Structure formats: structure tokens, C-alpha cells
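My structure is below; once you've seen it, I'll send some questions.
Every protein chain of the complex appears in place save one, which is left out.
Now for subunit A:
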Amino acid sequence: MSATTVQILRLLRILGRNHEESSETMNDLLAQVATNTDTSRNAGNAVLFETVLTIMDIRSAAGLRVLAVNILGRFLLNSDKNIRYVALTSLLRLVQSDHSAVQRHRPVVVECLQETDASLSRRALELSLALVNSSNVRAMMQELQAFLESCPPDLRADCASGILLAAERFAPTKRWHIDTILHVLTKAGTHVRDDAVANLTQLIGGAQELHAYSVRRLYSALAEDISQQPLVQVAAWCIGEYGDLLVEGNCEDTEPPQVEEEDILALLETVLQSHMSLPATRGYALTALMKLSTRLQGDNNRIRKVVSIYGSCLDVELQQRAVEYNTLFQKYDHMRAAILEKMPLVERGGARVEEEAKERQTAAQLLEEAAPAPPEPQASKLLDLLDLLDGTPGNTQHPPLLDPSPEGALVNLLDLPCVPLPPAPIPNLKVFEREGVQLNMSFIRPPETPSLLLITVTTTNSSGGDVTHFICQAAVPKSLQLQLQAPSGNTLPAQGGLPITQLFKILNPNKAPLRLKLRLTYNHLGHSVQEIFEVNNLPVETWQ
């Protein structure tokens, strides 16, 4: 009976997992079973499916894996729903490892999107999203967008976010990207994730040449329908920013129907008054109206009127905005133009974090990656940190810290140990000396907390005069955390009296290069001394 066959195949799977030799001996057997099984009955299909599962799990030859994918492709064409479901699920598991083989069955998968059964179409959707790559992105997007319009509501959210994600990764042109997002927002606006609005505004802001085009599209979309909140928010923002481009009406692609200023204002007012608008949307619309007061040529009475009406609105956020804008009109009219200028491009926090995570990954995988992430993002981050350390005089210190050549970067990455270092004692460092007052630092890296660095700063006085009111302050780059403990005292008696010790605790989870700036103030030999300097020659072991 087929149950026995299946159990044997299960056993083979367990034996062959992670074991090269046994997998090789099984190859022929599995191929034979796969080709000789009679698939007219469900029992045969079950055996075939188990064979495919086994091939997927053991270290099989490439040809065998392709055979497995083809079997699954055949399953997809079967009329029995169960078999198609099973095939889609398994293909989803395979798509990570055998991407190209699964790509061949893409058209069939896309057809399965039209299934009436919800679980089948969900699987097909996941698989289609996984199959999108740069070459087929346009065709796939069309299919997926068509699916978005017809799919059941519980799948809409997944479909929308999937489309947006894929568009972000594989967008061939910015304009296509904006079109796609626009389309998704109009069709399934209520189901998109919250940060879609932020992403889109950032994207449009970055695409200089497409400002006119996008604001025009958004305007027409908004004029048709103001119920989709994310769409309304983005449209309001764009109209506010680029309202002058909208009125100019010289966009080369779309025929420019003349848009009157009055129309724009009327539209924004409708958005403000509509009961479908969320408070956040209203906020966007009000701000957009304000921005238009500087962008448009007509007089601002209408805008002033609207803004003053909302000065007594029940919603606190709106009221605050309206009152502030009102004041802008009245008392600070001269500043209005400057305040309402075009916004600079906001740095996208998310993308930065992704890049850093990728850099860390390449460091961990060492030589497996062919080209490590460029050191430029790392370099610019260091530059930022240097600026943040207040008024650093150490601008010339950049070159020794940065190594722009890729080979150099590779060497740096190689330096990062992947085996925990034995706790070698770190040499002490003399950091400061002036007229007999000396500052020494000793470092301890406790092995159980690798990101912690303890610095003991010892200040000694070998001069003839006392040091009083001694204060030592420190600053580190933003990614590190510094904690200063109270010093043992603030007086240094002359001639080698009792030294002052102070403990610094530095948390450096990202193993960022350690930079330390010290500021000392004390009274010595009749005058007050203030010293600000950066600690040079910090041993590498303090931060690696």
C-alpha cells in the first residue's frame, strides 16, 4: 500500500538530511520512483508528493531538484484543487533555493491567482510575490494589480503591501514606481500600511523631474475621489508643495487641462470639510492650504478665511495649526515666505538602517560576499559623528580613519574578529600633560559584556602648585553611550599628592570606532586652565 512507500520515503528523507553520501546513493532511487509512479489515482500523487518533499530536504543533485520542481509544476495543472494547493505550498518553500527553476512555472502560478478558493489564491499570491524579479516586474505588477481589484477583502492588505514592497525593490523607473503606488492607493487605499504615505512623499520629493507629473496625477485622482485617506494625504502634501507647478500647466506628458487656483483651493476646502477625512488628513490639507498662500499668485483672502475659521475648531490639533497659521498671516507675514519654502528631502531612516545591517552581515560572512558593501555610508556616518562632537578641531584626522578603497574595506572587515578575543590586557595611555598635571587612562574590557568598556582616568600632579576645582568632561560619538561616574575628588595636592580617579563607562554595541574628546577645567598655579582635546592613539582593542 502506498502508505508504506510514503513511510520509507520519509525515512530516507530523515537519513539523507545534511548527509552527502546517503543523499547521493538515494538519487537514482528517487528519480526512478518519481518517473515510475502512476499518478492516475490520489495514492500515486501522494507518493509522488512525498518524493518531492524528500528531494527538497536532502542534498540532492541539481537535476533532481529541477525534476522535483517540474513535478510540482505538473501538479499545478492538475484539476484537483487539493493537489494544486499542495503544489503551491511546496513551491513556496522551494522558491528560496531554486528560484530559476520555479520561475519557469510563473505563468501557471499567475493563473492560479484567479482561483475562487481563498486559501488557494492566498498561496498563489504569496508565490507570485516571491517570484517577482527585475526582469518580469512590469508584467507581474499588471497581473497583481488586476488581482488587487478583484480579490477578497482579507487578501487586499497583503496584496497591497506586497505590491508596494516589490515595486520598491524592482522599480525600473521612478515614474513607473510612482504610477504603481498611485494605482494601489486609488484601488486599495484603505488597506495599505501606514508608512506607505511617508514612503510615497519621500519618493516624490526625491524625483525632481517628476514633480509636475506627479502633482498633476494626484490632483486628478483627488478630484475624483476623496475617500481614500492615504491617497488624500499624499495628494494634499504634493499640492501644497508643488501647487505652483500645477497651475503653470506645462507638463510634457499629460495634456494640461488648465487648473485654476480657485479649483485647487475649493478641492482642499472640500477635503477639510468632508466627514470622511481623518483628523490627520485634515491636518495635511490645512498645511497644504497655507503653503499655497506663498505659491499661488492670487490673493490670499480665501485662504485666510479658511484658516481663521479653523482657529476655533473642536479638534485640538487642527485648532493649534490654524491659530499658528493665523499668526503667521498677521504678525509674521514677512517670515511667511521663508517658513513655507519647499521642504528639503527628508533622510529616510529606514534605508540607512538596512544598509548598516547589510554591512554587518557582509562582515560576518567575510569572504563569501564578492563585493562588500561600499564603505561610503560608513564614511559619511563617521563624518556626521565628527561634526557632532562639539566643535572638533580634529577635521584633519579623517584620512587615517577612513579607507575608501574596496580592498582596504575588505581588510578592515577581515580585521573584525569572528572568534571572541581572549581578554588581552589593554595598555595604559597617557592622554594629557601640562605643567606637571598628567592624565592617564587605563582600559578594561570585561569579557562577559563585550560591548562595555571601562576607562579609569587617573589625574596626577607632580608640579609645585595645587590643582583645584578639577572637572573632567567627556564626549563620544553618537552611536556610543557614555556614563561618567563621580570623580574621587576635585583637588590635586602638589608634589605627587593623592591622584583623582574617575570611571568612564562606555557602551559600544555596534563596535564603532571609539573617539573620545575630553574637556578639562581646573585652577592651577594661579590661573584657570581650560583644555579641550581629542584623545589620540586609542588602542584598537578598546572598541573592537
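FYI, a contact is a pair of C-beta atoms (placed from the backbone, for glycine too) under 8 Å apart; a residue touches a chain by one contact, two chains touch by 3 or more; residues count from 1.
FYI, contacts and distances are computed from a predicted model.
Missing from the rendering is one chain, named in UniProt as "AP complex subunit sigma" (options: "AP complex subunit sigma", "Calcium and integrin binding family member 3", "Oligosaccharyltransferase complex subunit ostc" or "Ubiquitin-conjugating enzyme E2 variant 1").
If you put the hidden chain back, the residue from A:4, A:150 or A:537 that touches it is A:4.
Considering the whole complex, the residue from A:28, A:117, A:154 or A:262 that touches the absent chain is A:117.
Among A:42, A:208 or A:449, only A:42 touches the chain that is left out of the view. Hidden from this view is one chain, which touches subunit A at 1-4, 6-7, 10, 42-43, 45-47, 49-50, 53, 81-86, 116-120.
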